[in-house]
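Only one protein chain is missing from this complex, and each of the others stays in its spot.
Per-chain residue numbering starts at 1, and chain names A and B are given in the order in which the chains are listed.
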Amino acid sequence: MTGTELSIAITGAGGAGVISVGELLLQAWAKEGGRGLLRKAFGPQIRGGESAALLKLTETERYTAARQYDVLLAFDWNNFTRFGDEIRIARDALVICEPACDPPPEVLAAQPRLLRFPMARLAADTHAEGRVNMFALGLLGRLLGLPLDSLEQLTLQKLKAKPEAYRHAAIACISAGTTQAPDCELSLPKMGAKGAWYMSGNQAAGLGALEAGVRFVAAYPITPASDVLEWMAGGLEKLNGNLVQAEDELAAINMTIGAAFGGVPSLTATSGPGLALMTESIGLAVASETPVTILNVMRGGPSTGIPTKSEQSDLNIALHGLHGDAPHLVLAPLDIADCVFTSGWAVNLAQGLQTAAIVLSDQFIGQSTAVISEPLRCESQVAGAQDNDNDYLRYRLTDSGVSTLAIPGDADQRFTADGLEHDEKGTPSARDDDHQLQLAKRARKLTTYNYGNAWARVQGNGQVALVCFGSASAAVNEAADLLARQGINVRTVSLRLLAPLQREQLTAALEACNTVFVVEQNHGGQLFQYLRGMMDFNQALHSYSRAGPVPLSGHAIATAVAQEVTV
Amino acid sequence: MNLIAKAKPKDYKSSVKPIWCPGCGHFSVLNALTKAFAALGIDKDDTVLVSGIGCSSRLPAYVDSYGFHGVHGRGLAIAQGLKVARPDLTVIALGGDGDGFSIGGNHFIHACRRNVNITYIAMDNEVYGMTKGQASPTTAADWDHSKLTPHGPGVRPFKPAALALASGAPWIARGYSGNPNQLARLIAEAVEHPGFSFVHVLSQCITFCPEQTDWKAVVSEREAPALTDADAAASLFLHENGFQTGVLYNAARNAWPPEQVERQSTDITEGFRL
Partner (left out) sequence: MSNQQLGDFLAHSVELESEARERYLELAQAMIAHHNTDVAGFFNRMAEESRLHLEEVAEIAQDIELPGLKAWEFGWPEEESPEAVSYEAVHYRMSLRQAMLLALENERAAEKFYRSFADASSDGETRHLAAQFSAEEASHAAQLEKMLGKLPPDREHHLEEDDQPHMPE
């Protein structure tokens, strides 16, 4: 069981600073040994629009979106209905708001404990520069039992670039919020975890890549991948690497290929529309056997779609979007901490197998911030090709399919990498054998490599299996817990490696199952179609696919499974 | 006599033989490039030629250095990524007018603006040769030899030098395939220029534009030293006939990226530990 959870939504508009409250609260909570997740939701305005900080405080690191909120603190109710899909109020929730404004009917419908509290006035009374959000931070900190000095210290650190009077006001308001907070009963999750890290999935993916050796990134800004780049820009500077903001995604992927050709492990990050633009050149990386990693942070599609919301709908393009026969790697991190492992693994595999690796992260894990234990790193490295022949052939046909990769500067191994089909030397060729042999070589190096146990996370041992990929893992495992409470034992298979599909391992993982649900966050059942096309299943196969923008819900999955299984 | 010690132009040629039409200007560019390499004493192992797609983009395979024959229009992007990641290498991008000014046009103007220390040789024959002679961005408006545009493209051609200047290129030269020795000098100077250097080469297409054999009569070497003033260069590039050769523009501008300074902290995880 997952223990007690407490979900808190903080909403407001016009630059009220709700996100900062969420961040500081979660950091202070983590410092006390708590675990939790922070998601953010925004209106379409760049500044001053309605914002929501969505906190979920938990006892484990299995982070799903909160199903409903136990606490809602609203600075105002402007456009609150925008969040109607996301912020559902629990029955008996604590709703804290200004006395002057009435909550909208959908909030009142949950019959909450309504606490009308003049936060804005009290903040203004406290200090001439007083801010209501800092007052709220103190108030919520008190409700969560967080030490005042910890809140103050974290706040001063965050506001270190602000004017002194501004910082004084913040501290004064936090203190006032703490002392003036009313007494409210809240059932708090247990704390006591040690060694907290605090990071978003985008940062985690960036960290995994840099730790795996990436020293060059070229990319074009796109939501929700831009913050990967922002973090990596600083990280690369520390490591004497380079980040180039390219003129478009076509340039980004090709700069990445160029740097990789120079022997520098390289990555680009993007989202669906950018991935679509890159696909021609990913084919070039495959054909020329240039190692590149493409971190694709999925959002609602197609086209501009819903850029700020999550979806797992780029699986098809990642698997099948390249022209020609272009075997490549597709991986998906299972949660925020796993972004470190999976992006590192992708870089290692791309480097070792000399191909393109597409990593399918998404907005949900990419832009959510979590408190986690120190993340696991990927240690596995692909062994290099052994080429003892004096006559260097860049595309030598080897048993493993992997040939020795020379880089410019290496003495006497000069070759021209080519997107044209070529012979072993690299000379363009339209001959039948060269095409057959090179195609087979590029396929072989991916299919014969032993990927070990990291291909998936397999949990439980029921006769019903839930198969998913990437960030759906948390919701699927939550569903498994809920089903277990109903007496339905479920095993879960969360695929980390999607291509090449580890068919034998997946078949073994599903042994003795009679029912398989393929769970994913998209409309068309892309994983379901893929698995059905790639494998024979002895089990009854069901698809549970639900598109964004609302995160996958373990409860909804459990309900659907229970209905099917108990019929 | 000491002719052996130094590498000669032909030593820079690979064993792959060109498939260009006899009469093609690109042979001359290959010749000039190898002459420039020989004159500079370039180390083959530390040199990379990068190209896109098209007749001219076949060139890297014909040179005994490292090479990358990429996809259409993206050679400049590959070259810049490579040079930023490996500043120790000599990186030369090359390609044709369609590759560089049409499908790769955005990369061209941004490469001029970004000023990474690479050389870009655009072999301009005003036509798409690999796809049977369609009009390119530098084809005259009334050139009606292509079935695709039977009345001519009907739109004004780009002026590559003017485009480069407006985009911020610090060093611009023009050469001609009929004069490979001069072109060799231009390429050598381009490679030595510490920033983005653009060599626009008028390189005739014997197959689709046989009328370009007349270029010989109109091409002339510009005697005056390279302009350093952008206004004067703009005036030149907008009003000249496009057949003047030589180093036309040379303005001092710092290349990008600047040299890295040693960092105090190399711990990239510090921000994550609470």
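One rule holds for everything that comes next: contacts are C-beta pairs under 8 Å (C-beta built on N, C-alpha and C of every residue); 3 or more make two chains touch, one makes a residue touch a chain.
Note that the structure is predicted; figures quoted are calculated from it, not measured.
Although it is not drawn here, the omitted chain touches the following shown chains in the complete assembly: B.
Contact with the undisplayed chain is limited, among B:206, B:226 or B:274, to B:206. Residue-wise, the contact with the chain that is not shown comes from B:35, picked out of B:35, B:86 or B:110. One chain of the complex is left out; on chain B, the residues touching it are 1-3, 6, 8-10, 17-25, 27-28, 31-32, 35-36, 38-39, 53-54, 130-133, 177-182, 184-185, 188, 204, 206-208, 213, 216.
Methods note: only the chains that are shown with their structure count from here on.
Residues 14, 16, 44-50, 53, 58, 60-61, 64-71, 73-74, 77-86, 88-89, 106-107, 110, 257, 260, 262-263, 265-269, 272-274 of chain B touch chain A in their complex. Taken in their complex, chain A has these residues touching chain B: 27, 30-31, 196-199, 203, 207, 210-211, 215-216, 218, 235, 237-240, 242, 244, 246-248, 250-252, 254-259, 261-264, 266, 280-281, 283-284, 288, 371, 408-412, 414-420, 426-428.
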